[in-house]
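A single protein chain has been omitted; all remaining protein chains appear in their positions.
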Amino acid sequence: MTEENRYARGWDKLKEIDGQAGERVIESLKDIAPDLGRYVIEFPFGDVYSRPGLDLKSREIATVAALTALGTAAPQLKVHLHAALNVGCTRTEIVEIMIQMAVYAGFPAALNGVMLAKEVFAERDDRESG
Amino acid sequence: MTEENRYARGWDKLKEIDGQAGERVIESLKDIAPDLGRYVIEFPFGDVYSRPGLDLKSREIATVAALTALGTAAPQLKVHLHAALNVGCTRTEIVEIMIQMAVYAGFPAALNGVMLAKEVFAERDDRESG
Amino acid sequence: MTEENRYARGWDKLKEIDGQAGERVIESLKDIAPDLGRYVIEFPFGDVYSRPGLDLKSREIATVAALTALGTAAPQLKVHLHAALNVGCTRTEIVEIMIQMAVYAGFPAALNGVMLAKEVFAERDDRESG
Amino acid sequence: MTEENRYARGWDKLKEIDGQAGERVIESLKDIAPDLGRYVIEFPFGDVYSRPGLDLKSREIATVAALTALGTAAPQLKVHLHAALNVGCTRTEIVEIMIQMAVYAGFPAALNGVMLAKEVFAERDDRESG
Amino acid sequence: MTEENRYARGWDKLKEIDGQAGERVIESLKDIAPDLGRYVIEFPFGDVYSRPGLDLKSREIATVAALTALGTAAPQLKVHLHAALNVGCTRTEIVEIMIQMAVYAGFPAALNGVMLAKEVFAERDDRESG
Partner (left out) sequence: MTEENRYARGWDKLKEIDGQAGERVIESLKDIAPDLGRYVIEFPFGDVYSRPGLDLKSREIATVAALTALGTAAPQLKVHLHAALNVGCTRTEIVEIMIQMAVYAGFPAALNGVMLAKEVFAERDDRESG
């Protein structure tokens, strides 16, 4: 497989999962670190999310859980809260993941995660009613 | 609901999910911090894992992802690798979660997670062939 | 003990320690994750802060130290800086905790903690002179 | 004040708080990074722990809480569990700090902290009965 | 060596490396924790950055890498992005460090680091064209 195929596969996967939020991330890298943008497309999306063996909804559950627990990646968690909803997670399921993270990373991690989910849910309500 | 019911519900859930590994954790707390053992049963298992809204397999995917990403909870990650397999995750799915964590927490987190998965898979092979 | 008692005990303790800041956190969860709000009242406040064996001032010293060291919980650290002052810590003691965290979590953690303390002290000065 | 005074003050404070465990840390640095050993004596002990404004017992409560929450400093947490007991914390108070860290850093942090406390309490029982 | 010399040496080193950004940090501590400001000058700058054995450019590479990986020190990372450029790192080298941190701390750490670099580069462009 050529790198061109890998990039194309990653770009399709990024658009399928993250939608416009993902494209904006790549866009923001263009003038400072375009190669990092290319790697984001190639490795996470072209390689990892394109793998069989775990369905996309489960992959987003894992990502939302991990980013909530780490607590150092608010912009990326917002992108993946949209992504989780895009690939079939319900709002209830997302809130359940946040509550569960109180057990493994403490209540502050869960509370900060819920506040970001609240922002994302409001953005989607605005968009739908817009 | 009384605390007695909550404890009983948590204890049942702990045994369903974590099996003997979970019971050993509670046992090890008896002589030093028995109330922490009681809280482990009541809050994570009696409250959180007993909630509707997210199935047990998805809950374990979230926990395995979070503990792999944090990288500070090897003993608990081992318990939950057993738990994930107990509630229906395949070995392939677990390895996929680990690979995905390379994206969000770096390759060392993924590599250390895979090494723990290797230990857990071997423990289960030993048990089955024992 | 019934869950109702536990909730009531937690709610009293939350108001004693965190005051209005704690109530605002619970309020903000009402429309998205009311059960997480209930758990905050029941487990940290109804269970943990209500325990004998460590006085409230020492408990807040532990919380302020931990949240400063983790560096991922600015909103919760602000709540607990108010809480620490509410249960008898002096401003000097709080600054000492921050300075000490430079040793265990690095100077950035200490500096970020001090900047939050500065905000909290100013909020209380405003309130008193208001 | 000269650096010589600062070093002497730090060394006295280190011995007062950490006892032999602290001296062993400095000893282990002699052949690889003696200056780091000198800085440990001068800055944490000569500067920080020698400050007025927060009593030694409260300082050790802060340190034990922070290291338990961080989860990346097992050897240092063991030294400071001894130190906390040396300056007046009871075993009960230490277990209470650990339980409280479940709230702020998650149950794995609390469980790993309790297991280290168990080791430290056993070391002290051995020493006393030895 | 007296503490007065150490402070003077640290202050000179702070100004050499961090420039006005470093002075502003010390200034902001004056009314709340002046001793923490003094320690920042004495220990990191008077002691550590003044040591032989590693050149200043390599020291800033280490600091930028560590703060990007930790992800909890945005204000300090901005100061040290300026510092790195002050002591001879090129913008390209800084972007390379960020890209490399994707490997060790995950893509969110790298992306957040690049966004801060973008702000710092713009501040310097403004200053030069101002």
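Each chain carries a letter (A, B, C, D and E) given by its place in the written order, and its residues are counted from 1.
Simple rule for what comes next: a residue touches a chain if its C-beta (ideal position, glycine included) is under 8 Å from a C-beta of that chain, and two chains touch if they have at least 3 such contacts.
Fair warning: this is a prediction, and the values are worked out from it, not measured in the lab.
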{"item": "Chains in view touching the one left out", "value": "A, B, C, D, E"}
{"item": "Residue of B:48, B:79 or B:117 in touch with the missing chain, whole complex considered", "value": "B:117"}
{"item": "Chain B residues that touch the omitted chain in the full complex", "value": "70-72, 95, 98-99, 102, 106-112, 114-115, 117-118, 121"}
{"item": "Residues from chain A at the interface with the omitted partner, ascending", "value": "1-3, 6, 35, 39, 43, 47, 51"}
{"item": "Missing-chain contacts mapped onto chain D", "value": "25, 28-29, 31-33, 35-36, 39-40, 44, 67, 70, 72-73, 75-76"}
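Keep in mind that, in the parts below, only the chains that are shown with their structure count from here on.
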{"item": "Pair from A-D, C-E or A-B with over half of its contact pairs in common with A-C", "value": "C-E"}
{"item": "Centre-most chain, if every chain is reduced to its averaged C-alpha atoms", "value": "C"}
{"item": "Chain pair showing more contacts of the two, D-E and A-E", "value": "A-E"}
{"item": "Copies chain D and chain C - interface residue numbers shared by over half, same or different", "value": "same"}
{"item": "Rotation in the CA alignment of chain C with chain E, degrees, nearest 5", "value": "120"}
{"item": "Inter-chain centre distance, chain B versus chain C - centres from mean C-alpha coordinates, in Å", "value": "29"}
{"item": "Inter-centroid spacing, chain E versus chain B (mean Cα positions, whole Å)", "value": "40"}
{"item": "Residues of chain D whose C-beta touches two or more other chains", "value": "43, 51, 69-70, 95, 99, 102-109"}
{"item": "Topology of the chain contact graph, where touching chains are joined (line, ring, star, complete, other)", "value": "complete"}
